[in-house]
Structure formats: C-alpha cells, structure tokens
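Here it is: the structure, laid out below.
All protein chains but one are shown in place.
== subunit A ==
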Amino acid sequence: MAGGLPKRILRETEKLLSEPVPGIDARPDENNARYFHVIVNGPKDTPFESGKFKMELFLPEDYPMTPPKLRFITKIYHPNIDQLGRICLDTLKDKWTPALTIRTVLLTVQGLLSAPNPDDPLANDVAAAWKANETKAIATARQWTRIYAQV
C-alpha cells in the first residue's frame, strides 16, 4: 500500500472496535487496514430480521475525499440492492462528504434495510416486484433471509 495509513482511518477503526455500532460488526482485515469485514444484523420488525448479512467495505486511497466502497456479499432481496450486492445510496455516491464516516455509512445501510425504497431502485426487478405486490415481496425477502443470511 502506497502511503501510510492516515490518522483518520486509525481513529475510525479504534472507535469502531471500542464502541461498535449496535447490530453491526465491522473489523479491518488483518492484512489490509483499508479493507473491512462487516456483518450487519437485519433490523427488528423487517423481513431481514434475524439475518446476518456479510458485507465488504473498502477505503480507497483518497478516502475520506472519496466515499468508501461498500457491497453486500450475502444475497439479499431488497429493492435498493442489486444481484452483485451493490447498494443504491446517494451518500455513497454524489452525496458523499468527507464529514461522513464508516460509522455513519453503516448506520445508513441499517436504515436502508429498515426502509426499502422501491421508488429509487437500483435498476432491478426486485423493485418492480416490490411495487406490484409488497406483501409477496416481503415474504420473498423473509425467505431469502432464512436461506442465505445465516452465518
């Protein structure tokens, strides 16, 4: 890795480990301090409840000037997350500001699981299904959680 690890990343990592976000486990890879293994617990009263969703988070070279790269590894049935696990979140794209942190980003992901938004889909059929028949979509999401989101 070119360049030392900026102090900010050390600070954020220390804080994440000493005061974890409730329901989220995020820890750096032992060989790469910019790569985090993340497990997000599905929030209560959602179709993702009792699921454990694996994610990967990477801090690019010019972080925090550019946003972290974040992706679901575990399959999830969600209108704002595509088959490759990519997440439709404006704060991870054009709405990123360096005042946001790994912590705030993960909280936002948790929020997205609690509040799927099929009106702003990531070009996938899940959003269409969600809008056509929400009850059925929620049942499918629950089933996927049972099948795939068990660590």
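To be clear about the criterion, contacts are C-beta pairs under 8 Å (C-beta built on N, C-alpha and C of every residue); 3 or more make two chains touch, one makes a residue touch a chain; residues count from 1.
The working rule: contacts and distances are computed from a predicted model.
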{"item": "Protein that the absent chain corresponds to, by UniProt name, given \"E3 ubiquitin-protein ligase\", \"3'-5'-exoribonuclease\", \"Mediator of RNA polymerase II transcription subunit 4\" or \"Trafficking protein particle complex subunit 8\"", "value": "\"E3 ubiquitin-protein ligase\""}
{"item": "Full-complex contact with the absent chain, from A:17, A:65 or A:128", "value": "A:65"}
{"item": "Residue of A:41, A:74, A:110 or A:145 touching the missing chain in the full complex", "value": "A:110"}
{"item": "Omitted-chain contact residue, chosen from A:14, A:29 or A:125", "value": "A:14"}
{"item": "Interface with the undisplayed chain - residues on subunit A", "value": "2-4, 6-8, 11-12, 14-15, 19, 21, 61-62, 64-65, 90-91, 95, 97-101, 103-104, 107-108, 110-112, 114-115"}
